[in-house]
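Showing subunit A:
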Amino acid sequence: MSAHQCGCEGQVKQAQADEAEKYVKLAQIIDEYKGQRGVLIQALHKAQGVFGWLPEEVQIKVADGLDIPLAEVHGVATFYSFFHIIPRGEHTIRVCLGTACYVRGGKQVLEQFEKELKTKVRGTTEDRTFSLEINRCVGACGLAPVVTVGADIYRRVKLDKVPEIIAKYTGGK
Partner candidate 1 sequence: MLETTQCPNCKKTDVADIRDCVRQFGRDQGNLIPILHAVQKKYGYLTADATEEIADWLGIHASEVYGTATFYTLFSTKPLGKYVVRLCDSPPCHIEGSLSIQKAIEEDLGVGNGETTEDGLFTLEVVSCFGLCGVAPAIMVNDEVHGNLTPEMIPAILSKYRKEGN
Partner candidate 2 sequence: MPLYRSHILVCTGTTCVLKGCTAVQSALIAEIKRRGLENEVKVVETGCLGISEKGPVMIVYPEGVTYCQLKVSDIPEIVEEHLLKGRTVSRLVYTGPVTGEVKPAHPGRQKEQRIVLKNIGIIDPTSIEEYIAYGGYEVLGKALTQMTPEQVVAEVKTSQLRGRGGAAFPTGIKWELTAQAKGDNKSVICNADEGEPGNFKDRLILEGDPHCVVEAMIIAGYAVGAKTGYLYIRGEYHQSVAHTEKAIADAKAMGLLGKDIFGSGFDYDIKVFKGAGAYVCGEETALIESLEGRRGESMVKPPFPPTQGLWGQPTVINNVETLANIPHIILNGGEWYAGIGTEKSKGTKIFSPCGDVFYPGVYEVPFGITMREVIYELAGGTKSGKPFKAVLVGGPSGACVGAESMDKTFAYEDLAPGAGALIVMDEDKCIVDTVNNCLKFFVHESCGQCIPCREGTKRMYEMTKSWTEGQGEEADLALMQALTSNLALTSRCGLGQVAGTAFATSYKLFPDEYLSHVVGAECPTGKCTMTNGGGKNNG
Partner candidate 3 sequence: MEQVTLTIDGKEVSVPKGSTVLDASKAAGIGIPTLCHLENVHAIGACRICLVDVGARSLQTACTYPASEGMKVVTNNPRVRSARKTVVELMLSAHRQECTCCPRSLNCELQKVAKILGIQEHRFDGEMPEQILDTSSPSITRDSSKCILCRRCVTVCQQVQGVGALFPVDRGFETAIVPALKNDLIDVACVMCGQCVSVCPVGALYEKDSTDDVWKAIADPTKHVVVQTAPAVRAALGEEFGMPAGTRVTGQMVTALRQMGFDKVFDTDFTADLTILEEGNELLHRVKNGGTLPMITSCSPGWIKYIEHFYPTLLPHLSTCKSPQQMFGALAKTYYAEKAGIKPEDIFVVSIMPCTAKKYECQRTEMSAHPGIPDVDVVLTTRELGKMIREMGMDFANLPKGECDSPLGLSTGAAVIFGATGGVMEAALRTVYEVVTGETLDNVNFTAIRGLEGVKEATVKVGDLDVKVAIASGLSNAKKLMEKIKNGEADYHFIEIMCCPGGCLGGGGQPIPTTNEIRKARMGAIYEEDEHLTIRKSHENPAVLALYAEFLGEPLGHKSHELLHTHYTPRAKYPETDKEEVTTGGE
């Protein structure tokens, strides 16, 4: 780290401190569930709440803490689509592929996002700004195809609208 000349040590230190704090929280979560049965999913939920995703280290800590084989923790984590074992982006873009959206070009919209963001479904952009997901029906079929970004909902998304949506969250970067 000493090789850094750009004056970012401060930032790095801050990040390390944040990280350490997260692990403290994780230890609390684990303590909370220790010795109980059938709590793995709740624990993972909470852990993901802290970290935003489930890094390997977190899975290991959970496995150890709850005395569950790591293979099982990992297996459960990969079973539920809610859990993320790769880091999440700042914003999650969800393209609806429910029947109505699908027939109105949801698939193409998704592909357009994949192309623009250079990532696949369930992936995260290199700069961790976006994660790309698919949705099953959000109940806005009249306005298909629908894309959600966080709490924002975009309706009747056409292909040429995709860069616009992205730009909104990158501030034009």
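As a convention for this text, a residue touches a chain if its C-beta (ideal position, glycine included) is under 8 Å from a C-beta of that chain, and two chains touch if they have at least 3 such contacts; residues count from 1.
The candidates were selected such that all candidates are chains of the complex that A comes from, given by their letters.
The structure presented is a predicted model; accordingly, all values stated were derived computationally and were not measured.
Taking any copy into account, the candidate from 1, 2 or 3 that touches subunit A in the complex is 3. The touching residues of subunit A, when paired with candidate 3 in their complex, are 11-12, 14-16, 18-19, 55-57, 59-60, 63-64, 68-75, 78-79, 87.
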